[in-house]
Structures are given as C-alpha cells and as structure tokens.
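Only a single protein chain was left out; the remaining protein chains are all shown in position.
Take a look at chain A:
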Amino acid sequence: MEKMSRVTTALSSNAISGRTMFCHLDAPANAISVCRDATQVVVAGRNIFKIYALEEEQFVEKLNLRVGRKPSLNFSCADVMWHQMEENLLATAATNGAVVTWNLGKPSRNKQDQLFTEHKRTVNKVCFHPTEVYMLLSGSQDGFMKCFDLRKKESVSTFSGQSESVRDVQFSMKDYFTFAASFENGNVQLWDIRRPDRYERMFTAHTGPVFCCDWHPDDRGWLATGGRDKMVKVWDMTTNRAKEIYCVQTIASVARVKWRPERKFHLATCSMMVDHNIYVWDIRRPFIPFATFEEHKDVTTGIVWRHQHDPHFLLSGSKDSTLYQHMFKDATRPVDKANPEGLCFGLFGDLAFAAKESLISSDANRKPYPGGDRRYPIFFFKKPDQTEQFAHVSSALSVFETDLDSNRMDWFVKTAQLYLLSGKPFAELCDHNAKVARELKRPQVSTTWTMLRIMFSDPANLTTPGPNHNLSKLGTLPLMNSFSMKEMGSGMGTESRLERSKGESRQDNIHLEPGNMHISNNNEENEETEGSEGQAEYMFGDAELDDDDLYSMEHDNQTEEQEYTLPQEAFQLRHEIMDNPSAPEHLQQDKADSPHVSGNEAEVTCLTPIESFSLISISQPLFSPHLPASFFCPIVREMLSYYAEQGDVQMAVSVLIVLGDRIRKEIDDLTQEHWYMSYIDLLQRFELWNVSNEVIKLSTCSAITCLNQASTTLHINCSNCKRPMSNKGWICDRCHQCASVCAVCHHVVKGLFVWCQGCSHGGHLEHIMNWLKSSTHCPAGCGHLCEYT
C-alpha cells in the first residue's frame, strides 16, 4: 500500500510516460481494467486474476488475487472492473453466475469481499457507477440486470430485459440515473435505475448479438455499440428516437468498443474472432482505421485506455496470454499504406476514378457522380486536425460514363436494322452504311465503308478526281438507280442484261465521256452486275413480289419460274467473272507498276482509317486508272479478319455480303460460314428475325442458305378421313380420295389452293377469284357469302 500511494503521488503531476511494452500472463485474459490514477491494471480470465503495476519500462506483477488451493469457479472471470472512485474496490463477473467484489485493502491474502449469487447464468458484465461508490450493476446470460448496493447483502433492484441474454451494461457518464444494456437479440435498452419495472427506451441496434456498448465520455447523447454483424454504430440518444449517426464496418464481429479520451470522434475496437488487431477509428471516416495495433497473436479480449484524459496509451489483454501497453505513436497507420488513388472499370465500360480532391479540382469538367450509392461517399472531407498527424483527407470520385452508344449493344441492333446489304448499287450501299456507322459514332467502321466504296467502285469514277466530286455525284445516284432497276426488274431479261454487261469491258468505260452522268452511272450499274450486286438486285425484286400478293398471283407461273432460275443465273455470273482472266494479270502488272509503299499505305488504312483517308485520296492519282478492284482483296480480307477478331462479326459479314463476289473467293468457305453463323446467332439473340433472315438469304454459303429451308414443311390432314396426308398434298393415301377439290371446276387442286375461312370451301386461286368477281355466294352452293380481298 505504501508503494502504491507513492506511485500515485508521482503521477499526480500528470506525467504519464512509458513505451510500448508487454508482459506474459500465465493464462488467457478475458478482461482488463485500469485504476483511476492509471498506475495499475487488473487482468482477469478463467485462470488468471492479477494486478500489474505499470512502470516506466515494464509491467510488474503486484498481486495475485487467485488464491486458495483449489480455486473455485468464482475466480473464473468473464469481466472485471476497477472502481473509478475507490481505488481499493474491484468487481468481477464469474462464468458461473456469481458477482464478486474485492477489497484490496483487506489485510488477509484472500481479498474477496462480497459474493452475490443471484444470477442463474453466466454474468457477462459488471459496471460500477461512475460517481456513486456503492452502486454496482451486473448483466447476465439469464436476461436479468441487477443493481447491488455494496453495503447490503443482496441486490436492491432487478431489471428484466424481457428478452435474451444481456451482453453489456454501461452507466451513462453524464446522466446519473441512466444506464444502457445491450442484448443478444440485437436490442439496446435504456433504463432508469429508479424504475426497475420498465425500460425507458428500446431499439434494435444490430442484427445478432450486440456484444458491447460505450457512452461517449464527453458528449452525453452518444452511445457506441458493436455487434456480431461486424458493425460499430454510434447512436444519438438525445432525440426521441435513437438515431444512427455513424456506422463503421469492420471485418469481424466487434467484441469491445471504447471511446478514445480527448478525441471526440475516435474509438477503439477489438474483435471477437479471427481478427487479432485493435483498431482505432475516426468514425467520420468509416472505411479505413485511423490507427491499428497489430501486436497480439490471438484475439484481443480486453481494451482500456490507460487514463481518462490521456489519449496516447492503450492497454490490451488477449487470449494469447499477453498484456500490452500500446503507445499511440507506435501504431500502424493504414492510411499511409492505402492507395491514394483508385481507378476501376465498370461492367459496362464506365470508368471510376478517385483521387485527392486537390489533384482534380482544377478540372472544370468534372462533375460528381449523380445518384451514387450513399454508402460510397462522393466527397469526404475532414478538417485538418492540428494535434494529430492524420493526413488531410478529401477525395473525389469521378465516374466517367462511356458513351451509351458505344458501350451497349444498342449500336449492334441499330446497325443491323439500318444497314443496307442489297437492293442498291454497290457504291450507294457503301455510302449508306458508312452514314449509318457515322451516325452511331463508329468512325472507324464508317471510314472502312467509304474506303471500300473507293476501292471497289467503278474505276471510271476516278477520272473525276477528288472525293468531293464523288460525294456530290452520289447525291444524285438514288434516282438513277431506282429508274434503272425498275427497268431491269420488269422489262429486261436477265440474259440480255448479262450480255450487255459482258460486252462492256472496262476499257470501254473509260472511253465514255466522263461528263455524262447518266452513262457513267449506267456503267457503274453494269459493273455491279459483274459482282454479286446483280444477284442481290434480283433478290430485292423477289422481296417486292412477295410483298404484293396481287402481283404474285397475277403472274403466278412466271414468278415461280423466275425464282427457280435465279440461282442458275448467279452461277453463271460467277462463271463469267471467273472466266475473265484479265483481272489477276492486271493485278500483277499494277503491282509491278506501283511501288510497294502503296500496299502498305492501304494496309494502314484498314487499321487507322481516319488518318489514312487523306493519304488514300491523295494517292489515288498515283494508281493507274486501270487498277482493278481485286488488287485490294488481300487487304480487305485482312480487314475482315481483323473485324471478326475484334468481335465485330457484324462488320465482317456485312462487308462480305455487300462486296459479294468481289471478295468471296478470297476467304475460305469455312471462315465465311463461321462468320455467318456467329452473326446470325447474334441477330437471333437480339430477336432481329428479319435481319437474320435477310442475311441468310443473301449469304452464298450453302450451309447458311439451307438454314432457311429447314422446317418449312406444312402438314395437312385429309379433309375426308382427318388423317395426315403424308405423300402428296392432294390425294389421301388412306381413303384414296382427293382432298382438295376446286369448288368451281371440281378438279383436284395441285397448286395454290384458296379457301374461305367462313365456309371452308375453296379451289383454284384463279377460279375462285373469277367466281367471286361475278358472284357473292360460295361456289359450292352452301349459301355462305364469301369475299375475296
């Protein structure tokens, strides 16, 4: 006792000093507590109950309170508290449900003072009143809290939480009568010690047990709670309803929480499991601990600030059987190791960037991310604290959204819908597609289309130098085209047209007057018949026919015939081109003529079209006007592969279709088929059935075109015996009757059969049509008023 008082006087000069130090305990500690003058610490656990003196350099064991040959369970402490007024008074909570007080002033070896065995289950917490000497509060697993007057033999009042086990009880620092209790079911209750019948207030603070709570030493309204749900929450209790004002998310369940003295926003936590560190948080900065103490090797079970008014010393006890004094200046500062800047790509190509505000504040264009999740603060600002070395923190998060058109698949759908793959002259298709791509903000694709047009268009155009002229001329093109097409679709036979295109060689074209727009246009048209465009045009014509029923019906047989002869024509066309041996030779010659550089230039064009556009247009005159389109084929092939590799199979297929025979031979069938299949698959996933069908129709791979032929069968049943007709559509195998007889001529209908949906009579299309022109009744005589529309 003498020694103790001496130390006390030494400290009264308010000069706590020390260093980070530790000592080994004999057993794991469950709780620690410090006496008011910060000179001694008591450590309690299942098998330990000792008092250590805190000296300058080391811990010195002062007293072992665990005495007796066979210590009873009363010594097995779950919690301990040193009275803050009376320096000789200690209280412990025993795991067997006993509350024990200890008087250090007792002369005997056994310092046990009083024993209360009123609780039926483990007592989790004891708490002395901060200003009242004889008042002790306990909270137990059995769900009761008891208030003891140490001058009496038993409790003076019992508080029933009406819910599960009590995990923590804490007297308010400022309100004399108030205490808080936290429960295993997640509730926190506020009680007035004068009213044991009912709690003042209750609220649910956490999901799962609330292991601890702590009143703010200065601010009377603040209560910090820590729970198994890994959160530390700070509640403002001054308002009617407890309001959560801060929330810190830790990485493990929170076992203890203690406000840091003299620092309004700081609190220390340690965890129940897994994580062994002690963290000191600035509650305004909930995502990174302000300081960390990493000394312990097992979970920390007790933390206490050494002195009520000194924020620099923290004591801790742990399951690893050590007792530590941590100096704040030795703490690890995670902030120092944290990344000062963050950069991350979102799923849809959005870019988020966080950095110190000062770094990006100069950027005028920056705007805060709108509608962001509240949990991710956009700005975090902390006033510079002169007393702490905590770095000035204010950072900003910017989110750069990539253009919607380019990062979503919208462009794909739009492109697929807007692209023209056939039905117009080649150059026009290219221009149209280039325009579509440009509007969708895909300059590279757009330029590629323009390039293609230049490469494969009629060399005659080259005689009118300069791209500007080309463009202006293109403006007039549609009219001419529609005219010529009509002419061909209806009047001209394909044979004759072929003849014409064959007859006119390139050389001829050049001799034509460049000024004559009409002719040059016509030439262009002819040029296209050599390519796939010719075929494509016919397809277009078919589509038109299909659309117009009347038309198709009038020319029933003829259209059919046309349909069937078409493929042959396509073959012929192809042969025509193959027969023409001049192109490759030309290529050779040209290659010899033009320097290698030109090839390189063109290659560059593919990859970075924007830059090389001008190059090409300038270099055009360099080439002889006879430069055949096939010269570019290898480059185009590479370009297509490039796009396909990039994942833009749409581009590859579109170009393939538009270029048609110009390029088809250059690419092996398997690759083509692969591209087609991928593109069609994509289209179908986007439910672009029409486009997909068009692509199938326009493709020249047999494997693709046959897709359209699959499952096109229409099953019909016999009208007599109701059995399915398997063999022929017009005679039933079973009843040997003709199923579909024309109501007008009474002959079997073997071709188109039309019937009334009202009376189900019908017959030859022409017959019915004629019949209904003159009569309104059904030809079968059923009396139904049929109608033909």
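Just so we're on the same page, a contact is a pair of C-beta atoms (placed from the backbone, for glycine too) under 8 Å apart; a residue touches a chain by one contact, two chains touch by 3 or more; residues count from 1.
As a working rule, contacts and distances are computed from a predicted model.
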| item | value |
| --- | --- |
| Per UniProt, the name of the complex member that is left out, chosen from "GPI-anchor transamidase component GPAA1", "Ubiquitin-like 1-activating enzyme E1A", "Cullin family profile domain-containing protein" or "Sestrin-1 isoform X2" | "Sestrin-1 isoform X2" |
| Which of A:K120, A:K243, A:H309 or A:R723 contacts the chain that the document leaves out | A:K120 |
| Among A:I48, A:L65, A:A78 or A:A354, residue touching the chain not depicted | A:A78 |
| Option touching the unshown chain, where A:V257, A:M272, A:A396 or A:C718 are the choices | A:M272 |
| Among A:V299, A:A434 or A:V695, residue touching the chain not depicted | A:V299 |
| Those residues of chain A which, in the complete complex, touch the missing chain | 28, 46, 70, 72-74, 76, 78, 94-97, 117, 119-122, 141, 184, 208-209, 211, 228, 252-253, 272-274, 276, 297-299, 319-320 |
